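Worksheet: the structure to be examined is printed underneath.
A single protein chain has been omitted; all remaining protein chains appear in their positions.
Read from first to last, the chains carry the letters A, B and C; within each, the first residue is number 1.
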Amino acid sequence: MLRIGLIGAGYWGPNLARVLNQSRRTHFSAVCDIDARNVEKITTQYPAVRGFFTVRELLDSGVDAVAIATPISTHFELAKQALEAGKHVLVEKPLAHESVLCEQLVELAERKRLTLMTGHTFIFSPPVIKVKELIDAGELGDLYYMSLSRVNLGLYQKDVDVIWDLAVHDISILLYWLDAMPTEARAFGRACVQKDKNDVAFLWLRFPSGLVANIEISWLSPQKMRRSMIVGSKRMVVYDDIEPSDKVKIYDRGVMVHQPESFGEFQLTYRMGDMVAPNLRNIEPLLTEVEHFAECAETGAIPMTNGAFATRVVRVLEAAVGSVREEPAVRTGVTLA
Amino acid sequence: MLRIGLIGAGYWGPNLARVLNQSRRTHFSAVCDIDARNVEKITTQYPAVRGFFTVRELLDSGVDAVAIATPISTHFELAKQALEAGKHVLVEKPLAHESVLCEQLVELAERKRLTLMTGHTFIFSPPVIKVKELIDAGELGDLYYMSLSRVNLGLYQKDVDVIWDLAVHDISILLYWLDAMPTEARAFGRACVQKDKNDVAFLWLRFPSGLVANIEISWLSPQKMRRSMIVGSKRMVVYDDIEPSDKVKIYDRGVMVHQPESFGEFQLTYRMGDMVAPNLRNIEPLLTEVEHFAECAETGAIPMTNGAFATRVVRVLEAAVGSVREEPAVRTGVTLA
Amino acid sequence: MLRIGLIGAGYWGPNLARVLNQSRRTHFSAVCDIDARNVEKITTQYPAVRGFFTVRELLDSGVDAVAIATPISTHFELAKQALEAGKHVLVEKPLAHESVLCEQLVELAERKRLTLMTGHTFIFSPPVIKVKELIDAGELGDLYYMSLSRVNLGLYQKDVDVIWDLAVHDISILLYWLDAMPTEARAFGRACVQKDKNDVAFLWLRFPSGLVANIEISWLSPQKMRRSMIVGSKRMVVYDDIEPSDKVKIYDRGVMVHQPESFGEFQLTYRMGDMVAPNLRNIEPLLTEVEHFAECAETGAIPMTNGAFATRVVRVLEAAVGSVREEPAVRTGVTLA
Partner (left out) sequence: MLRIGLIGAGYWGPNLARVLNQSRRTHFSAVCDIDARNVEKITTQYPAVRGFFTVRELLDSGVDAVAIATPISTHFELAKQALEAGKHVLVEKPLAHESVLCEQLVELAERKRLTLMTGHTFIFSPPVIKVKELIDAGELGDLYYMSLSRVNLGLYQKDVDVIWDLAVHDISILLYWLDAMPTEARAFGRACVQKDKNDVAFLWLRFPSGLVANIEISWLSPQKMRRSMIVGSKRMVVYDDIEPSDKVKIYDRGVMVHQPESFGEFQLTYRMGDMVAPNLRNIEPLLTEVEHFAECAETGAIPMTNGAFATRVVRVLEAAVGSVREEPAVRTGVTLA
């Protein structure tokens, strides 16, 4: 059983604590946080867990691995320190705030022969896995486009904008589904409430196959949405994570082009078949994630969301965010106003 | 009572015919179409209407005005011919397939002192008018952003792509609501089913006030959506045209920034108030549109959706579509794959 | 082609007129109504139709059949008069306001060898037919229970209460699905707005197989509902007629009882399978109904919703309504207050 310590017990840490305690593959033995109250909450709830106020102490407490749930800007230094101390590392997403730093962590983990994994939890969620299976089995045909919305009111993050906070989920899902990197990435957003921090954004991605994707993210939406539309030549899928049941709906619908017989025009016909909402396993993604990490750390297997995967996610984020900065405020040569 | 003739009785024409027949401000007296079956259907259903096979005959039949419901590429020539014959003109949207042609029609109508109006029907729809009233009364505060989705499966148009077919609605709604032109317009799309004709697209607009808007349009969506989110600093609105009732929902919600007392960080608080779905009048937008046209033709008043308005809609379409063509397929300097 | 006359052109008549005009199996030749304006509206819209102010004139105008869309209390006399004149008869539902009168009409039609059919339109609607097919094919297993809701705000009828106005739909659907008569029928309601006229009611039915059904009907509901739940031992179905698509949802779910091995308790397990929303034909039930009537009148085939069927519907209505009158206002022997 993997002895594991938790670094960071603020907003997200308690969720990891619960699962580390629940899993039979992990022995949750230590926690550290710079805020004593956060440490105390965990040690009160899990009396067998030892509390520390420095990472150094936690690393020296006999753990085999650490889970890092601290602000994004600290991920790199903490993960590096843990790897250098010979610990397997599970870092919350994104792996680091720059892709070059991600690459350094990947290299370090490889050199040390340690498991480096990032907490892209959605990759372990039944509806996301179901869509992946449909794509890989060819059930959807050629993929035309995807449109993903992840909006709600709040929760503003202190150190990152809405792209780094929310789009990271959708990008990880897209890279998992498509097993490919986009050739083009753009973003368009606005800092509405606080200067210099986008709280609404729209991202465009184009993949080598021709598939295009749109991602809509917002901290400023009156209704919560967690909705993905995946449109293929054979079937179309709506994955709505808000739905209490029937989260994945597969529509056997499409448009077919008929060759003109001689000189005529192309004819289109619409195919309207059944809709199926497959029954999905009722498992908790975070628990699956932690058990996958424990298994990889013990066997040396490569995690689904390993450092290389997490680095690609950050690279797409950087490319999209980069496009925001580069674009002129007004397009040259087009006078609209 | 305005004597009016209908040019084009194919897909959309029969709807106009029904309303021209129903209105007490119009006398529906003539119809023409190149397809004899289309003419016959109308004259059978409305025996008082005279049927013709050429526009010339219809224009000479004693009408005061015409309503044009033909393919977009023919709008300019037909509207021009009618104006030159001294008729008031109601053209289906968009006014013409190029903004320079729109401008020519505007100029011609002014010179002839005739009413030129475009059938942007949504401008006459109760939920769209309600949102306009909320914006103008300052109920929403500063406008932050808008996100509009108009997607369904089919109906593919023969002469235009999805942007010209569907985004024209959302752009007309935005220009009406904001009374301003965007300084920036972009589009990103894909021709999935037929080569050279986008069937899915995403548009970005930025307005002088800072407001950003995203428009999602598709002929390839398994579920139909007609949904607009309008986010302001004071209130947020969701306008969902699919809902059988409660199409407009006003959320008294927002995020407030509090100045730090001395050196501290900015603090955010969330305001969570009631949601109100105002009761909306139960009128038919198309009938209102036709009666507004008749009134303007008779009194010389300027239509809400006059030629100048319709020209601005086409100019935004052109700018957005133009951006699709100009962009390189792969962004220089960013190697994602 | 069946020459057919319409008796009654008030609220529902115009819908029948449209379909009689549209069908290729019927020749819509005459209309009569005591209100001259109603006659004029029809003859203006369908100039080939002759207008009358008495039923006598219409019956003498050379029609083969009549469609009756008048207040319920007049159905019997008008249908009788038409049958006696040798015309096939399609009457709006319910066939008559008393089952003994229904029986007289059935007998008369048989004696005259004429088609007598009632306009239970839902029996011709694709979702209702789909549920019937599922039941008959054994897809749902043993039927446990059904719960049907048909509520909205208005439209109050002048001559009947909400049970005769709305429950007639659900009872006809149940009799069609089950092909059996209930052994027990009760109703419980209230006249809220107008004295002596129930505007909300709940009906209970028990069928020989053991199946129980609950019907909720109301003219006083803020939200419109048209929802049926059909629960069987193998599968469960929700048929929601308000849904724009996916009106029928089949859930492959159930509860299974396991025999105890020796002395233990019965064990229950839940089966959770996929949900399927079958694609349904896009036809208009009213048109199908009219064409079915025309076919039966011409061939002598027995209509789905013939007089005998319609009589059974009225008999269930009478039994349920009768129970309302008979019950004491306060149950003897139970002092609750």
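The rule is short, and it goes like this: a contact is a pair of C-beta atoms (placed from the backbone, for glycine too) under 8 Å apart; a residue touches a chain by one contact, two chains touch by 3 or more.
Since we're looking at a predicted model, the values are computed, not measured.
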Filtering C:Val231, C:Ala294 or C:Ala310 for touch with the omitted chain leaves C:Val231
Consider the whole complex, including the chain that is not shown, and state which of B:Gly10, B:Pro71 or B:Pro278 touches that chain. B:Pro278
Using the touch rule from the top, list residues of chain B that touch the missing partner. 246, 252, 272-279
In the full complex, which bits of chain A touch the chain not displayed? Write them out. 45, 47, 223-224, 242, 244-245
Residues on chain C that touch the omitted chain in the whole complex? 144-145, 147, 151, 153-154, 156, 158, 180-186, 188-190, 192-194, 199-200, 202, 204, 206, 208, 210-212, 214, 216, 218-223, 229, 231, 233, 236-238, 249, 251, 253, 255, 257, 265-266, 268, 270, 275, 315-316, 319, 322-323, 329-331, 334, 336-337
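In this section, only the chains that are shown with their structure count from here on.
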Relative to chain C, chain with the most remote C-alpha centre: A
Please report how many Å separate the Cα centroid of chain B from that of chain C, as a whole number. 41
Chain centres from averaged Cα atoms put chain A and chain C apart, in whole Å, by 52
Can you give the whole-Å distance between the Cα centres of chain A and chain B? 37
Chain B residues touching 2+ other chains are 223
